[in-house]
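Take this structure, written in structure tokens, and hold onto it; I'll ask about it next.
With one protein chain removed, the remaining protein chains of the complex are shown where they sit.
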Amino acid sequence: MAPLDRNTHGVFAIAPTPFDEEGAIDFDSLSRLVDFYADAGVTGLTLLGQMGEAPKLSHEESVRIVQHVIKRTDLPIIVGVSAPGYAAMRALTVDVMSAGAGGVMIAPPNTLRTDDQIVSYYEGAAGAIGADVPFVIQDYPLSFSVVMSPAVIARIANAAPGCVMLKHEDWPGLEKISALRQLEADGAMPRLSILCGNGGLFLDFETERGADGAMTGYCVPELLVDVVRHTAAGDRDAAHDVFDAHLPLLRYEQQPGIGLAVRKYVMKRRGILASDTQRKPGAALSARACTEVDYLLARLARKDSRVVVTV
Amino acid sequence: MAPLDRNTHGVFAIAPTPFDEEGAIDFDSLSRLVDFYADAGVTGLTLLGQMGEAPKLSHEESVRIVQHVIKRTDLPIIVGVSAPGYAAMRALTVDVMSAGAGGVMIAPPNTLRTDDQIVSYYEGAAGAIGADVPFVIQDYPLSFSVVMSPAVIARIANAAPGCVMLKHEDWPGLEKISALRQLEADGAMPRLSILCGNGGLFLDFETERGADGAMTGYCVPELLVDVVRHTAAGDRDAAHDVFDAHLPLLRYEQQPGIGLAVRKYVMKRRGILASDTQRKPGAALSARACTEVDYLLARLARKDSRVVVTV
Amino acid sequence: MAPLDRNTHGVFAIAPTPFDEEGAIDFDSLSRLVDFYADAGVTGLTLLGQMGEAPKLSHEESVRIVQHVIKRTDLPIIVGVSAPGYAAMRALTVDVMSAGAGGVMIAPPNTLRTDDQIVSYYEGAAGAIGADVPFVIQDYPLSFSVVMSPAVIARIANAAPGCVMLKHEDWPGLEKISALRQLEADGAMPRLSILCGNGGLFLDFETERGADGAMTGYCVPELLVDVVRHTAAGDRDAAHDVFDAHLPLLRYEQQPGIGLAVRKYVMKRRGILASDTQRKPGAALSARACTEVDYLLARLARKDSRVVVTV
Partner (left out) sequence: MAPLDRNTHGVFAIAPTPFDEEGAIDFDSLSRLVDFYADAGVTGLTLLGQMGEAPKLSHEESVRIVQHVIKRTDLPIIVGVSAPGYAAMRALTVDVMSAGAGGVMIAPPNTLRTDDQIVSYYEGAAGAIGADVPFVIQDYPLSFSVVMSPAVIARIANAAPGCVMLKHEDWPGLEKISALRQLEADGAMPRLSILCGNGGLFLDFETERGADGAMTGYCVPELLVDVVRHTAAGDRDAAHDVFDAHLPLLRYEQQPGIGLAVRKYVMKRRGILASDTQRKPGAALSARACTEVDYLLARLARKDSRVVVTV
């Protein structure tokens, strides 16, 4: 399949990793999940991110998941390869790129603080994975405690030709998108594809600011596809209308610590995952929280007929 | 006026501190703000919180603000008295309580980590302000980096008779409300009034879980009043309907770092504040962000006729 | 060999992992290192800690290192098995215990904050590795940002029979040792072996406070053995005299971020390691820093004849 490039746009769905109730990878659910995403109209998939419980998988499991997905779909695949050492990062990159991935995503270790430290880390990572591998900077300060200014992202993009995409997840982040697009317009940095995270909580405005789309795991990815499509077509009100309809659920899913539990629960309710199990240690929804999600789903279903849940 | 007690409920609006463009306190705007809140139907006001830019005010300014507000309204007043040392906390408490405040609010210093450290800090604070002063625990981990379990809150409530209220701002926080109400039901702690923050982002469910209301500064406090009222009346759908209408703007205001700028901008647009100036160092909205807020206000005005903005 | 127990005392040397200049594990140097530690009089070895660059090793490499060491020596071995998920922790534990390790060491993930979160994490970990595996709590707030009060350690020790040892590395920490020994004397918790880290920076007083010894990687482990021995023999002044002689170098090695580089450099100078390479990303000493370490070594050699460096 085509590798990532600087103009990639659309929606890359962050896929959760399905487990059965004993914590083993559930490949049948994974197949259903891939089919579901393709039907929802996403542009590509991102595997083995934080929300894919990547740190809880062994190298072998990680590779098997990527191989399984690539066998199932022609959608381009980005694979999270973050690791404490460059050796493991390189090893996983080699294996997933040879399996057919389109690129890899790299998060910063939470010990980085200064601009120089961050740039140096990504230069080292780019050297480790190889200059021909397209990679994505994962910029998620709330989770990683690493804050990258637009200037830092420009420095990385200038230093590493393989850097073609930003997973934008800063908070607040709208001005950052504008600043990056301005730096590009000024010739201060090469163009990056910018796909936005944060569960989609600001996607309505992020696309208006110049983002190319979304890379996040909201449990109704159809919404993400809609917003990107309407904004691209210049239909601002339509984008906001559908976004606003989903916002109550999307906001509920965006709670740190339990977001993945909500996501897996809804995907189970939608008939995609056989179980909403997370590998331990992991969060679980209380019975009360499940009823709250059910209530939000029922309200949403009245506005968006695609949201049908199994009994 | 009546002091705070364990059964206080409703909406305490977190008031911003109005400044003119040179950074001086704008008492005329403060008067309009107080009148506005009273008209909006709030139960009380909270002054000198983080969103009131309290750390940028001198002791004398703080006391003058409290005196001005108390002279203007009969609404009960909570005053933030957080300080690095107990001496300053006590001095401000004495002055504002003698001016007629109903209670004080205390945030934890960001160096606290263990349960024992947190409990010990609040025991010391309670001793410093005096046993007869009702106080509020401000539980806001995202801002203060201090995480209080339900067990810790129970320990503080048991140790300090003056502790009558929790400003609940943990994230995620719904289970915490349920856990606290269960501890009360089990006799493990005295009842606390629980008012919720986080800009109101989860108020629709927080009130269902047993919270007594809101203590936050959303720029349209009428919404907070509505949600609390509908839930208290058992009208769940009505609460969610009005909440959902406001959620797009409320979500935009809830961005860390620029939330206060949004709030002051809207209050200026609503004709309440003469200026949206913050004391330095502070954030400001870009022109682009202002147009985004205007767009959200215009959309909201179509659903809630109370939201009228001045030209 | 005998497993760890609650009365284990002496010095467990934290072993660095030797790499050649390409970053491959250097098993010849590892053999020399093991022999060196045995000659220095240590009681046991700790493998795959943070200072062993454990996060940069694959599962297979980790197991091979443990097997190699156990084949080389009869000293009891503790193996760091910290991992983001319990599954990987369990897998490594099973492999190293079957290879003959005496116990495992578990560090807390840096997301834990409250007492309940910490206790719950260790309960889960204890369940994952199995009740019959002796384990060590690694209490190192400066590195992990997790602060465990004495009460938390008591709760873990009471809940998990496998918990037999504390790697004490809090800072400041002397009162913590006294508090734990008092809790034991009061019957509030079972006895734990307490071995101290922090590079040995407070070992002179830690042993006086009731610690059973050291678990750290100071590049001259002979000093750690001396201090523990003199204190056990009641010869306070002798313990402090030898400690003070080493303190200038020990202090230099204790700098965060470059401590391991100093350690490996000295071990190379002492003829133990063929190379002081760290796996990337890692720190390296500047030429100037090397001359500073050389100067400290030369000064130390005048007081401690065991410190001889190769040319």
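Each chain carries a letter (A, B and C) given by its place in the written order, and its residues are counted from 1.
The rule is short, and it goes like this: contacts are C-beta pairs under 8 Å (C-beta built on N, C-alpha and C of every residue); 3 or more make two chains touch, one makes a residue touch a chain.
This one's a predicted model, so the numbers in the text were calculated from it and none came from an experiment.
**Q** Touching the left-out chain: which of A:V66, A:A126, A:M148 or A:A289?
**A** Once the missing chain is taken into account, the touching residue is A:M148.
**Q** Have a look at C:G130, C:P256 or C:G271 and name the one touching the chain we're not showing.
**A** Touches the omitted chain: C:P256.
**Q** Determine which one of B:A107, B:A128 or B:A157 touches the chain that has been left out.
**A** Considering the complete complex, B:A128 is the one touching the chain left out.
**Q** Tell me which stretches of subunit B touch the chain missing from the display.
**A** 23, 53, 55-59, 84-88, 91, 110, 121, 124, 128, 279-281
**Q** State which residues belonging to subunit C touch the missing partner chain.
**A** Answer for subunit C: residues 171-172, 174-175, 178, 201-202, 204-205, 208-209, 240, 243-244, 247-248, 251-252, 255-258, 286, 288-289, 292, 299 touch the chain left out.
**Q** What subunit A residues would touch the chain not displayed?
**A** Subunit A touches the missing chain through residues 113-117, 141, 147-149, 151-152.
Methods note: only the chains that are shown with their structure count from here on.
**Q** Between 0 and 180 degrees, and as a multiple of 5, what angle does the rotation take that fits subunit A onto subunit B by Cα atoms?
**A** 180
**Q** Per-chain C-alpha centres versus the global one: which chain is nearest?
**A** Here the chain at the core of the arrangement is A.
**Q** Roughly how many whole angstrom separate the Cα centroids of subunit A and subunit B?
**A** 34
**Q** If you average the CA atoms of subunit B and of subunit C, how far apart do the two points sit, in angstrom?
**A** 47
**Q** Please list all residues of subunit B that touch 2 or more other chains.
**A** Subunit B, residues with two or more chain partners: not present.
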